[in-house]
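Every protein chain of the complex appears in place save one, which is left out.
We call the chains A and B, going by the order they appear; numbering starts again at 1 in every chain.
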Amino acid sequence: MTVRASDYPPPWSPGDAIQPPSDPVDERIEVGFLIVGAGPAGLAAAIRLGQLAEDHPETAERLGDVPVAVLEKGKAPGSHLLSGAVVNPRGLQRLFAGRKRMDELPFYGAVGAESVLFLTKRKALRIPTPPTMVNDRNYIASLSQLGRFLAEEAESAGATILPETSAEQLLVDGGRVLGVRTGDRGRGRDGEQLGNFEPGSDITARVTILAEGTQGHLTGAALDHFGLRSDNPQVWALGVKEVWKVAKPLDRVIHTMGWPLRPGRRFREFGGSFIYPMGEDMVTVGMVVGLDYTDTELSVHDLLQELKTHPRIRKILEGGERVQWGAKTIPEGGFVALPKRFHAPGLLLSGDGVGLVNVPALKGIHYAIESGRLAAEAAWKTLERGASARTALASYDEALRESFIWRDLREVRNMRQAFGRGFYVGGALAGAMTATKGKFPPGNARTERDAEHKLLSTDRAKSYPVPDGKLTFDKLSSVFASGNRTRDDQPNHIRIQTKVPRELAEMWAHMCPAQVYEVGEADGDGTVQVKLAPSNCVQCGAITAKGGRLTPPEGGSGPEYTLT
Amino acid sequence: MAKVLVFLEHHEGAIAKGSLGVLSKAATLGAEVAGVVIGSEVRGIAASAGDYGAATVWVADDGRLTAPLPQPRVDVLASLVRDEGYDTVLFAQSVLAADVAAGLAARLDAGLNWGLVDLTADGTGKSPALSDTVYVDVGWTSAVKLAIFRSGAFDATSSGGTAEVKDAPVSLEDFSTLAEMVEQAHAEQHGPSIEDADVIVAGGRGLGEPEKFALAEELAQALGGAVAATRAVVDAGWYPYSAQVGQTGKTVSPKLYVALGISGAIQHKVGMQSSNVIVAINKDPNAPIFEFADLGVVGDLHEIVPKLTELVRARRS
Partner (left out) sequence: MKIAVCVKAVPDAASGRRIDPATNRLDRSGELTISDWDSYPVEEALKLKESTGEGEVVVVSMGPERALDALRKALAMGADRAVLVTDASLEGADLLGTARALAGALEKESPDLVLFGQQSADGGGACLWAAVAERLHRPVVSQVSELIVEGGSISGKRQTEYGYDTIRAPLPAVVAVADSINTPRYPSLKGIMGAKKKPQETLSAGDVGGAEGPGTTVVALNPPPARGEAQKIVDDGAGAEKIIEFLAGKRLV
């Protein structure tokens, strides 16, 4: 069988998300600076802009009534934020330099002890912590909570946050980004206008900063439209995690490798798990797997459930109760998949949306924050007397290249790709890279699109545990535990071909942690219909990596994370 | 709790079952129990309250009390409480009773607990909260205690007693008669809505195809109930969204919920879990619905439901 997801591209093209403004000029909403995404990058940009406005009030006046607007498609800032997370405080320290102390930030404490374990089905072998993963002086956090905190800071700094607002199109005219068009609200399943239909609006600004996170909708369209993509395609991993109330505190940060992932090269199962304490009475456990896997029956959600049955992990969760669940993709291409440029006329690109993630160290939040801060500074320069917008925005690229983000990502640039050659070879290569600080092996490895790998079938699903509702859970009850209560009667926001070979449909059904896809009736020619339940969607983005396209649904839809 | 007064709502010549249930409960609390019937030309139904535990039944009979409007009833009850020294006034949940009880609470500065499913002799009410996930014990600190009981909380039990019927004075405030009934409700022409129905028959994917909703409809009609649907079948276009029960649809708590071909995923469960009695028919023995159905039948609903409908019709005739 030679079925590849990439042979069945979705009925969507980047041009669908780019258009000139359509509202009459006096109905457009004009703001000073527009930020899309209330995540760490977007909020850092908003906070930095607020600081600059406070320091330079006369310049700030030129920004008008709404100097900074932040659009957030989730119900509230934090609703769509999910990560491990162990945060390197560097980004926050630079952002709040002199204005806040570390103990004022919402962390669950500094990292104390840590272990890296290699798991087999029954055993756990402690292995020395790889140097890239040493976490001392880092802090444990819930990104969702951190996001809520940063949002409050941004609002105190003068930003206007607009939740439940999706950014559907990038407004481009004459080669320049003018702003975004927000999504309609109040449409029915067939696109018809319901009683409370509210059309989207054109929002225009001097500079638009995209901070949409992984699989950013407009970011992807902009990279294509302005020809900014790297020659190496971006690749992603899918992370599925749970937050648990536990009976006994966990005393260390744990990362695992090995079981239940398979080391064989043909499976391409790169990833591992993390278990972090969140204070004395909570723990978060998650599984992360690269989406270049080849087995149609691989389900990261079910691998997480399987992981929890390991005696070592079961013990940690014993007597506890699951309180939240979530899923999100992580860009894993690293340095070699970064865009050629991070700006275009009227536009700056930041954070996970452009892949600023250090995979071996599992870090991206402090890079997002730093990139947001740098984007704010570049945007501010457009206000300076005699400034050339082009030079001002180009200064963002320069700043990025001179920052610690660039240094760090460059050093670890080939590690992830090495693991494409299997766990053991990859492990050896990774070791060599670390020892030589990235000088060996020389050059830049290439990435291959996740959707291009040939699919194969094993009986992988047989080993997934049958959910018992106490330790292990099915997908639907997990979607409930994400706080998802998306309005059903709205248009389908997922673009995929719905008549595909059975293997592909099955792959999507297993892949999706929220059970959006189901294998429907066979059409008699080797293909089947794909049935969708779009309101289950937690907008993780996996489908975009594997042959489809996630577009933003009605604002306010999706999960309502609070502890992830 | 020495003297209890029970508000006896009535409709078309008979005291409402819910009110009789509350009266029966009051009679078990070891207090002096009275009922009050308020309306016009209602003397005839007052005496029957004796059979359900009332030692005394007050009758407030006046042309101005004909329409079932709340504020004049507050006036009557307030006078009775003040003149006769009742320390507890009980209501069975209804649109009217809720308004009367709340108005009376404000009139008398009396504490009001509602949504109760039980009351102990020492004056503790039991109130389910947060979608019935927790039961709260509630009490009163005021001199007069008011309580509204959930629909169906108590059965009306006949005790064979007789009541003394007395006339209650009717003295109405000016503002109490400002609202007037222009046209009163008629008996329902069609079946009850999902929100009001005592019985709901719900259909899910197990029905197999949209046409099979006829099975649910016939059973619902036989039981005098309404038809509901799960999100999955509404998504598939088998039934309208207005019938959807669940997290993103309606929340219901009928006396009887019959689930046909429904797996019982939590998104559906949260919309119906506080139903009094849940009966589920599903051919999958591992369906989660069997964990919370009072009676679960593993079998083919296409065989069972038609037979069940027949049996229901036979019993009713």
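Note that in this section contacts are C-beta pairs under 8 Å (C-beta built on N, C-alpha and C of every residue); 3 or more make two chains touch, one makes a residue touch a chain.
Please read these numbers as outputs of a predicted model, since none were measured by experiment.
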Problem - Options B:Gly21, B:Gly103 or B:Gly249, residue touching the unrepresented chain - result: B:Gly103
Handout entry: Among A:Ile140, A:Ile203, A:Ala221 or A:Ala392, residue touching the chain not depicted
Key = A:Ile203
Handout entry: Full-complex contact with the absent chain, from B:Ser19, B:Thr56, B:Ser94 or B:Ser263
Key = B:Ser94
Practice task
Could you list which residues of subunit A touch the chain missing from the display?
Solution key: 29, 66, 69, 75-76, 79, 160, 162, 164-165, 182, 185-186, 194-196, 198, 201, 203, 483, 485, 560, 562
Handout entry: Missing-partner contacts on subunit B, residue numbers
Key = 11, 67-71, 74, 93-96, 98-107, 109-115, 124, 128-130, 132-142, 148, 155, 173-175, 178-188, 196, 199, 223, 255-256, 277, 279, 281, 285, 290-300, 303-305, 307-308, 310-312, 315-316
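As a working rule, only the chains that are shown with their structure count from here on.
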Completion exercise
Cα centre of subunit A to Cα centre of subunit B, whole Å, reads 49
Practice task
Give every residue of subunit A touching subunit B within the complex, in rising order.
Solution key: 469, 476-477, 479-480, 485-489, 533, 535
Completion exercise
subunit A partner, complex, touching residues on subunit B are 231-232, 234-235, 241, 244, 247-249, 265-267, 270, 288
